[in-house]
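If you scroll down you'll find the structure; I have some questions about it.
The complex appears here minus one protein chain, its other protein chains still in place.
Each chain carries a letter (A, B and C) given by its place in the written order, and its residues are counted from 1.
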Amino acid sequence: MEVRLLACTKLDLNYPLVPGLTELDSVVAHAISMCYRTTPSKNAILKCLKNGHTSVFEHISFTFDIEGISRVCLAQLTRHRIASYTVESQRFVDYTKKLVGVVVPPSISSPKCSGNGFDVTFHIFNDVTKEAFRAYEELVSNGVKPEDARFILPQATTTNLVMTINARSLFNFFNQRLDKRAQWEIRELAQRMLRIVKELAPITFSQYRETGGDRKGADN
Amino acid sequence: MEVRLLACTKLDLNYPLVPGLTELDSVVAHAISMCYRTTPSKNAILKCLKNGHTSVFEHISFTFDIEGISRVCLAQLTRHRIASYTVESQRFVDYTKKLVGVVVPPSISSPKCSGNGFDVTFHIFNDVTKEAFRAYEELVSNGVKPEDARFILPQATTTNLVMTINARSLFNFFNQRLDKRAQWEIRELAQRMLRIVKELAPITFSQYRETGGDRKGADN
Amino acid sequence: MEVRLLACTKLDLNYPLVPGLTELDSVVAHAISMCYRTTPSKNAILKCLKNGHTSVFEHISFTFDIEGISRVCLAQLTRHRIASYTVESQRFVDYTKKLVGVVVPPSISSPKCSGNGFDVTFHIFNDVTKEAFRAYEELVSNGVKPEDARFILPQATTTNLVMTINARSLFNFFNQRLDKRAQWEIRELAQRMLRIVKELAPITFSQYRETGGDRKGADN
Partner (left out) sequence: MEVRLLACTKLDLNYPLVPGLTELDSVVAHAISMCYRTTPSKNAILKCLKNGHTSVFEHISFTFDIEGISRVCLAQLTRHRIASYTVESQRFVDYTKKLVGVVVPPSISSPKCSGNGFDVTFHIFNDVTKEAFRAYEELVSNGVKPEDARFILPQATTTNLVMTINARSLFNFFNQRLDKRAQWEIRELAQRMLRIVKELAPITFSQYRETGGDRKGADN
C-alpha cells in the first residue's frame, strides 16, 4: 500500500496565517472567526472540537493518491459516502497488459503460531491467486472482455484510487477505522492518512493518535 | 439475482389519494402542492419532471432486498452515494457454514460465437472459482479467520444487501445504469428495480423504460 | 406551528411483522437480519443502537407536513443537509392574496418578569410587524414583485414546508435540537416530530425523550 498526498486546501494569500497555526488550521480558524465575529485563534479550534461543533472542519480537505489496496479494502472504504472517489476502472483496464498485484493478509503470509502454518496458508493463497490471474489471461485470449474476465480475479487484487475527503468526514473515518477492532488493512490505510493530515493540520487532528480514535480509543 | 421490495413510502391515512394517482405518486403531488399552494395533481408532477424540479421526488423512497449479485456489481452499486446500504458482512459470515454462490457472466457461460468457446471459458471459470472456495475452506481450517480467508474468493462471489434509495436518486441511477453501455449485471439490477418502482409510482417514473434512461436512451 | 405526518415507510406485505415490533421497527429489524444472516428481533435493534451501528436506521424515513414556523426556524432546520425539503416559495406566493402570519417569541408575547414588560415588548413587536406587512402590500401595489417586496417582511413571517428525513438523520437532529440549549422554536418542532416518530418506531427512538437527547440530555 502506498498513500501520498496529491492535493489539499491552501489559504489564499490575502488572508494571514494565524499565529502558531499551520496553513490548514488557519483556514479553520478563519471560518470560525467569521461565525462569531471573533479573532481567529488556536483556542477557538479547540473549543469547537470540545463542543462537537465540527461542521467548521468541513472547510479543509485532502486528496490522497492511494495505490495497492485490495478490493476488500476498497469496498469498506467507499462505504464512507461523504468523500469523493476516482477508482481505477477494472472494466477498461486490461490486466494482461498492465501491472496488478495481490494483497496478502499477514495472517496468511506470516501466521504467528506457525510451525508449518506459513508453508500451508501462504502456499494455498499463492497457488490459487496465481492460477486466477493465469485463468484471467486465458479468458481474455478466448475473447472474453476484461470487464467479464475480472469476475474470476480474487478480492485480494490490488486497485488504485484518488480520494478526497474533508476533515470532518475524516473524523468519522478515523473514529471507526483507527480502532483496534477495525480490519487490519483499512486500519493501516487510516494510520497512513492520519500521519499525513496530522502534520498539515495538527490542531484539527489533535485528538487522534495512530493507535486509536478519540471516543473508542481509550481502552485500546 | 433476486430483487424484492422490502419497504416503501406510504401516504398517511389523513391525506387523500389524489384522483388518478397511486399512493406514492400522491405523496409527490401533495409535496408539490404545498410548495405552490395549488391543488395536488398528476399534471403538477409532469411539470416538475419537465422543468427539472426534481427535489420533490426525494419524498418517496424504496427499500430493496437484493440477493445474489456479485462483488463486482456491489462495488458499482455502492458508488451511488445518495442511498443507504446494509450489506452482508464478509468479515463475520463464515462461508464454510453459510451458502454462497458465484455470478457467471453470460459471455463466459454462453458465449455467442462459441463452437467450443463454451467449453473452454466456462470450464476455466468453473474450475478456478471452485478451487478458490475449496482453498477458502482450507485456510479457515488452518486457523485463518473468514475476514482474511475471503481475500482468496473471486469477485464473482455473491452477496446480499438491503438498499434504500429515494426516487430522485433513482433517476440518476437509472440514467446511468439502464443505458446500453452500462455493465450487464448492474443493468439487469436497474431493470428489475425499475419494474418494481414503475408499478408503484408510474407517473414519477414515466420517463423511464427498461430499455434505457431518458436523456441518454434515445440512441440506444 | 402544526406538524403532521404526511407519509412514512411501510413494510411490504410479503415480509412478516417481527413479533413485538411495529411496522417501522420491523423494517429496521429485517435490514439488520440480512446483514448478519440472523433472525430479525427487537434485541438486534437495541444492539445496533448500543454499538453506534446506526446506518441500519437509514432504511426508514418520515415525511412531515410542517405549517407555521418562522423563517428563523426554517433557516436552522435546513442546515440539516441529510434531509429533503420542499418549501413554500416566497418568490411566487403573493402574500397580498394568501394568508400568512408571524411567530411571536414567548419572551416577547408573555415575558416572565413583566409588570408592564408585556405591554412594551408585545406592542413594539406587533406594531412593527403589522407595518411591515402593510408596506409589503404598498410595494406590491406600486409594481414591485412579491419576490422583491418580501425583503421588507420580518423574519418572524411564517412558512410551510414538507420535510422528509430518515431515522438516522433524525437521531442527529434530536441530539442537537431536543437539548435545552436549543432555540425554543426548533426545540418545539423537534418535540412534536419525536412524538410522532416515537409512536411509529418506539424501539428505534427508544433513547429519546421530549426533554432531551441521548448524549447531552443527562444534565437536563
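Structural remarks
Quick note on the criterion: contacts are C-beta pairs under 8 Å (C-beta built on N, C-alpha and C of every residue); 3 or more make two chains touch, one makes a residue touch a chain.
Quantities reported herein were computed from a predicted structural model and do not represent experimental measurements.
Among the residues A:V18, A:A31 or A:L189, only A:A31 touches the chain that is left out of the figure. Residue-wise, the contact with the chain that is not shown comes from C:V72, picked out of C:M1, C:V72 or C:I196.
Contact residues of chain C toward the unshown chain are 70-72, 74-75, 78-79, 81-82, 85, 90-91, 102-105, 107-108, 111, 113, 117, 120-121, 124-125, 127-129, 131-132, 135, 138-139, 142-145, 147-157, 183.
Panel shows chain A; residues 4-12, 14-15, 27, 30-32, 34-37, 55-56, 58-61, 63, 65, 84-89, 92-93, 98, 160-162, 164, 166 of it touch the chain omitted from the view.
One rule holds in what follows: only the chains that are shown with their structure count from here on.
Viewed as a network of touching protein chains, the structure reduces to a simple linear path. Averaging Cα coordinates per chain places chain A and chain B 26 Å apart. One simple way to say how far apart two chains are is to compare their mean CA positions; for chain B and chain C this gives 31 Å.
For chain B, the set of residues that touch two or more other chains comprises 85, 87.
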